[in-house]
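The other protein chains are all here in position, but one chain of the complex has been omitted.
Right, chain A next:
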Amino acid sequence: MQTANVNRLTPYLFLAPAVIVLAVALLYPIGYMIWASFLNWNPSQRIGEAEFVGLRNYMFLLQDGAFRESFFVTIRFAVIVVVLEMCLGVGLAFLLDRKLRGMTVLRTIFILPMMIAPIVVGLMWRYMYHPSVGIFNRTLKSLGLDPVPWLSNGDWAFASIVIADIWQWTPFIFILSLAALQSLPSSAMEAARIDGATGWRLIWHIKLPLMMPVLIVTALLRMIDAFKVLEVILVMTNGGPGLSTEILALRISRTASEFRELGTAAAMSNLLLLLLMLLTLAMFAYTKITEARAARLRARAEKDS
C-alpha cells in the first residue's frame, strides 16, 4: 500500500522543484505589479516607502480621459491590424502554397520584415512617411498629386501605423498559415475532390475549417502582441498628433517614466493584463469548439475515403 502511494507521488515529487520555480518566477512579478497598483509610488522611493492608496489608482483611471482615449485607440488598432493581417497572411499562404521555381526564395523574402528590430522598422517608416523627403510624398508629387499628411494628421497617422504593423507582421501569419495548410491531411483533400469540391469550395468548406485551430491561436498571439506594441509607434509618432496614436503600452511607459507614477502605471498594466486574459480565455473556448468541429470533419473525411 505504502509502495503504491510512493509510486503515485514520485512523478509529482520530481516535477515539484520545476513547478515551484516556474510558479515563483511567473507569479512573483505579477503579484508585485498588483501590489504596486495599490500604492502611490514614484521611482525616487523604495516600494516599502510608498503610501498605500487602495483602489485610488483604478478610480483615477476610470475618470482619466487620456487613459480612456488610449484604451480605445489600442482596441481599434489591435482589431484592425489583426483582421487585416489575418486576411492578407492567410491569402498569401493559399497563393504561395504551390510548387513553383524560386518559391523558397520568395517565402524567405516574405518573412524578412518580422526579423527587423521594431525600432529600425519605426525609423524606416518614419522616414518613408517624411512630408518632403519621404518616398511616398515624393512619388505622389512626381505624379502631380497632392502630398499626404501621413504623420501630421490624426486619421492619417493612425492609418500609417496600421500599414507599418501590417507590413511587419503579416509574414508571421503567413508562415503559420502556410505550415497549417501544408500539414492538412491529404485524405481529407482527396475525399473532398472525389465529392466534387474544387477551388473556393475546397478552401472555404474544407481547408479553412481544418486550419481553424491553428488560425485562432495565430490570431490570439497577434492580438496579444498588438495590444502590447510599443517601439514602432513610439518612434513613428510618439502617440501623436494629439492622442490619435497613443496606444496603451505607450501610455503606460509615459506614466511610469515621464509622469513618474509607478502605481498608476501598474494599475494600467493590470487592466491590460485582465483584458488580455479574458480575450485569451474566450479564444481558447472558441478553439475547443472549432477543434471538435475539425476533428469531426477529419473523421468524416477519413470514413469517406
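The criterion applied here is as follows: a residue touches a chain if its C-beta (ideal position, glycine included) is under 8 Å from a C-beta of that chain, and two chains touch if they have at least 3 such contacts; residues count from 1.
Everything that follows uses one rule, which is that contacts and distances are computed from a predicted model.
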Of the options "Erythritol/L-threitol-binding protein", "Peptidase", "Nitrate reductase gamma subunit" or "Cytochrome oxidase subunit I", which is the UniProt protein name for the chain that has been left out of view? "Erythritol/L-threitol-binding protein"
For the chain left off this view, which of A:85, A:165 or A:261 is in contact with it? A:261
In the whole complex, not just what's shown, which of A:132, A:182 or A:198 touches the removed chain? A:132
For chain A, residues in touch with the removed chain: 42-46, 66, 130-132, 147, 149, 151-154, 237-243, 246, 254-255, 257-261
